[in-house]
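My structure is below; once you've seen it, I'll send some questions.
Below, a portion of the complex is reproduced, with chain positions unchanged.
Labels A and B are assigned to the chains in the order they are written; within every chain, residues are numbered from 1.
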Amino acid sequence: MKILVLNGPNLNLLGKRQPELYGSVTLQEINERLAAHAEELGVVLEFFQSNHEGELIEKIHGAEGKHAAVVFNPGAYTHYSLALRDAVASVTVPVVEIHLSNIYAREEFRAKSVIAPVAAGQISGLGADSYLLGLSAATAIAKRKKQDR
Amino acid sequence: MKILVLNGPNLNLLGKRQPELYGSVTLQEINERLAAHAEELGVVLEFFQSNHEGELIEKIHGAEGKHAAVVFNPGAYTHYSLALRDAVASVTVPVVEIHLSNIYAREEFRAKSVIAPVAAGQISGLGADSYLLGLSAATAIAKRKKQDR
C-alpha cells in the first residue's frame, strides 16, 4: 500500500525560516519521521514538494490508481487554489489535509480552506505531529476502503 | 498521566440518530476504543459528556492541575460558545478540538469554530478516528510539556 506525502509552496524552507511560526524541524526531518512511522504502519511512502500549482494538480491526478491515499499540506494554496480543490475532488483517492500551524489562530485569511470541503478530513496546529497523525488517518481510511471492496 | 475526554451537546445520541451524518458507532463504543488506545499510550482517561454549557465550562476549569490534556468535541457549541472559548483560554491544560464529521463540508455556519483559535490543534472529519488521533496528539503534547519543565 503506497501513500503520497504532498507538500505545497514554501514548505521546502521548513525549519530554515520563521521557526517562531513553523518550528525548527526541516521537511527532511519530518520525512524521516514519516518514513519510520510508515514502516510501523506497513505502508510505503512517496514524497513530493512543489511550489508550482500545476505540478501539485498533476501529482494528485497521478495518485489515482497508484496511491491508496494522500497526506497533503497545501501551504498557502489552501486558501485560494480552487484548481487544486477540483483536482482533489476529481480523484477517488482519499486526501487528508494537514497544517503545521493552527490556521485558525493566525491571520483571518488563513482561517478559510477551499480544500477542506472536498478532503477526507483535516488536521491542523499540531506541528510535525500533524503529518504523523495525517499518515495514521490516511492509512486507516485506505485500509477500510480496501476492505469495503 | 490523566487525560479528559470531553463531549458537548447531543453527543450522547451518537450512533443512535442521524447515522448518515455521524456514523453508527455509539459514544460508548468510542470510549471503549479510546480506553484501549489509552492503555497502549500509557495514559488514564476520564470521560464526561454534557449538554449544559456551564457544566462543560466548569469541567474545563477543573481539568487544570488534574489532567495533562483534554480531548474536546464541543458539538454545536463549537460555533458560538465564546464562554467555552474563554474557559479553554483561561486554563494552561492543552485542549485538542476534534470533530467526527468534516465541519467544512456541511452548512456554512459549521465552518467556523470559535474554539479553534485557542485550542492546541484541531482534527476534523475522520469519524471515530478523530477521537483516537486526538488522544494521540493530546498525549504527545502533554509528554513534551512535561519534559520541558
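To be clear about the criterion, contacts are C-beta pairs under 8 Å (C-beta built on N, C-alpha and C of every residue); 3 or more make two chains touch, one makes a residue touch a chain.
If you're wondering where the values come from, they're calculated on a predicted model, not measured in any experiment.
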{"item": "Number of identical chains forming the whole complex, with 2 shown", "value": "12"}
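Criterion: only the chains that are shown with their structure count from here on.
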{"item": "Averaged-CA centre spacing for the pair chain B and chain A, given as whole angstrom", "value": "23"}
{"item": "Chain A contact footprint on chain B (complex, rising order)", "value": "96, 102, 104-105, 111-113, 116-126, 129-130, 133, 136-137, 140-141"}
